[in-house]
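A protein chain is absent from this complex, but the other protein chains hold their places.
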Amino acid sequence: MMGEYVAGRRYDAALHLLDRQIVDPDGRLVAKVDELELADRPDGRLVVTALLTGPGALGPRVGGRIGHWIVAIWRRLRIEPDPMPGRIDVADVVSIDSAVHVGRRRRALEVDGLERWMHYNVVSRIPGAGHDPE
Amino acid sequence: MRRLFAVALGILTAIGGFVDIGDMVTNALVGSRFGLSLVWVVVTGVIGICVFAEMSGRVAAISGRPTFDLVRERLGPRVGFANLVASMAVTLLTFIAEIGGVALALELASSVNYLLWIPLAGFAVWLVLWRVKFSLMENVFGLLGLSLIVFAVAVWQLGPDWSTLWNDASRPSVPASEDAPTYFYYAVALFGAAMTPYEVFFFSSGGVEERWGPRDLTTMRTNVLVGFPLGGVLSVAIAASTTLVFLPVGVQVDTLGQVGLPVAVSLGKMGLAVALIGFFAATFGAACETGLSVGYSISQYFGWQWGKYVRPREAARFHVVLLLATITGIAVLLTTVDPIKVTEYSVVFSAIALPLTYFPILVVANDPDYMGEKVNGRVANALGSVYLVIVLAAALAAIPLMILTKAGQ
Amino acid sequence: MKPTRHATYAAVCALALTACVTPATGTDSYRGKASASIEAAISEVETTRIAVDALLDDRIMVPYADETITAAESTLGAISAAFGSVQPPDDPQADELRETVTALVDAAGEAVTDARIASRRPQDADLRDALTMLDDVARELDAAEAKLR
Partner (left out) sequence: MTLSDPRRLHDLLGLPVVTVDGRTLGHVNDVRLAPGPALHGLRSELLVDGLVVADRHAGSLLGYDRRAEKGPWLVRVAVRFLHRRGGYAPWSAVHSVEWGDGGHVVLAIDRLDDRDATLT
């Protein structure tokens, strides 16, 4: 499944990339592609620079009062005064199929603050949290 | 030989796992009030769940993506969110009903009030979700759930007039003692009980948990196409048993204890003991499935790591959701709300939520980007489209019928 | 989000409708409520009868029978309370109906209570007595239901 994008293949951002599951090299689920970050190049071309993840990126897309709440709750849970959504550089994307595969492990990507908080403060404190499933 | 064993085990657990508290209560109630005149709904529902479970199983096996993952991709974050909230509410309601069912089954076996069993039942369910391997959970409760076959034996032992039963089932009409809106209200309820949306969340996520690939398609199809219809036969057997014992004397089922009485009448203590094991296994197994489904749907919408194929601490948010769902379930039941009433509402609300789940599955199963050559064939699409219309009609009719009949009174 | 809110509102209304007993507006509606109460009472009496029968034949576990009968007993209490709280219309016929139905449902409650007591200390003689009582009350309920229809 690893490899470059399929040669000559074109992707429709909303249809093939937005809301797709991001998967790390171990097959672990990282996040959803909640938003794409774009930038203008000096030559006038527009390029995708990053995948954005988390409620801060999702909220504005949901829109309305619910979208507003999603962002507000997320801000309240973060320590920083002006938190930024999780960001995965487009250079880390390895391939796109029914999921978006990235080349770095989810820990290294540092986009799952809530997961780690739950991990250390709740789940790891319950006996058997490291119990192997098989 | 091993392959054969795996297929047989899969079919048996699909049969045993098919029936849950909603199926038991709704079928028993409908049998006692309407005889077999609503069997056509169970048949329609079983074919429907086969069509959509096969589709969602195939999508999971080919693309590796479970249902809710795709719901958001195809409906967008906004409609997907509304869908998440509605589906989760229904699944949570079903989860509460199942835990209540476990406690009621334990009460019947022990004479200790079900309210005292609820914390224990809830904790036991959580412990299974936390600790027990996915396939072990599926196999144990699926096989124990097979004890509900005792209802079929009971019907046979009661020595009914088979041709009358067949006539009632094959020429449906509204019984003289009931009016048409009530009849159709229970038709919607039975349909919701047979096609509960959690079954496809669970089935497709289970496929990912068990790492299905394209090679497993045949096994998956056999499980669905043989297991689910035989599970449906158990549902009909429950309805037939209450038809035979209760309909002539005017009993209307409203407790789990009544559901088992025909077995006692027909087969005595041994049969009743087997039925009790069946009640326990069916509700406990379904409690695990619905609990997991709550976690699956939230995690898949937000893209969190989910599943029992990783250590709990690797899926921390998922396990926090499971914990919160269990605590909520226990808390709601301790308000002394009647679990049977919760069940009756859960199946109707299931019917309302059906299109939300089934429409995206039908679309994705047709998408070559996910499915390659394994997109829906003509038969799957024809059936899928027909069922989309049926499911929409049932969903739209549910609330007006509920108001009109004061929830089936 | 509008449609979702409407659906919730409708659901709450439906729940509210089923949760409380509305005042009966006319004699017909009152007869309907009386008939529904009788029907519900028949269901509980017959359930109890089946359970007691099974106990006499040793076809049911004592705790199971006890739970089933206790549930029937409390449902009968609820039926009696619900019907009692309906304001009958200003009509002597309705008052008569009220007395008949209340007496019948209460008699059913007593018969089921006797059955519950007998089921917890299963002696065949007590169970048979309870069964006779249940038979009698069932017959009266059936007759009343036939008259109301």
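We just call them A, B and C in the order they show up, numbering each chain from 1.
The rule is simple: contacts are C-beta pairs under 8 Å (C-beta built on N, C-alpha and C of every residue); 3 or more make two chains touch, one makes a residue touch a chain.
Just so you know, these numbers come straight off a predicted model, no measurement behind them.
One chain is not displayed; in the complete assembly it touches the shown chains A, B.
Residues touching the missing chain, restricted to subunit A, are 4-5, 7, 9-15, 17-18, 35-42, 45-50, 52, 57, 60-61, 90-91, 93-94 (touch as defined at the top). Not every partner is drawn; the one left out touches subunit B at residues 73-76, 362-363, 366-369, 375-376, 381-382, 384-385, 388-389.
The criterion applied here is as follows: only the chains that are shown with their structure count from here on.
Averaged Cα coordinates give subunit A a centre that lies 58 Å from the centre of subunit C. Across the assembly, subunit A contributes 64, 66 as residues in contact with two or more other chains.
Among all residues of subunit B, none touch two or more other chains. On the subunit A side of its complex with subunit B, the touching residues are 16, 18-22, 28-32, 34, 53, 58, 61-64, 66-67, 97-99, 106, 114-116, 118-119, 122-124, 126, 128-134.
Within the complex formed with subunit B, the subunit C residues making contact are 1, 4, 7, 10-11, 13-15, 17-18, 36, 39-40, 42-43, 46-47, 49-51, 53-54, 57-61, 63-64, 66-68, 71, 75.
Subunit B makes touch with subunit A in their complex at residues 63-65, 69, 72-73, 76-78, 80-81, 130-131, 133-134, 299, 301-306, 308-314, 316-317, 319-320, 323, 369-370.
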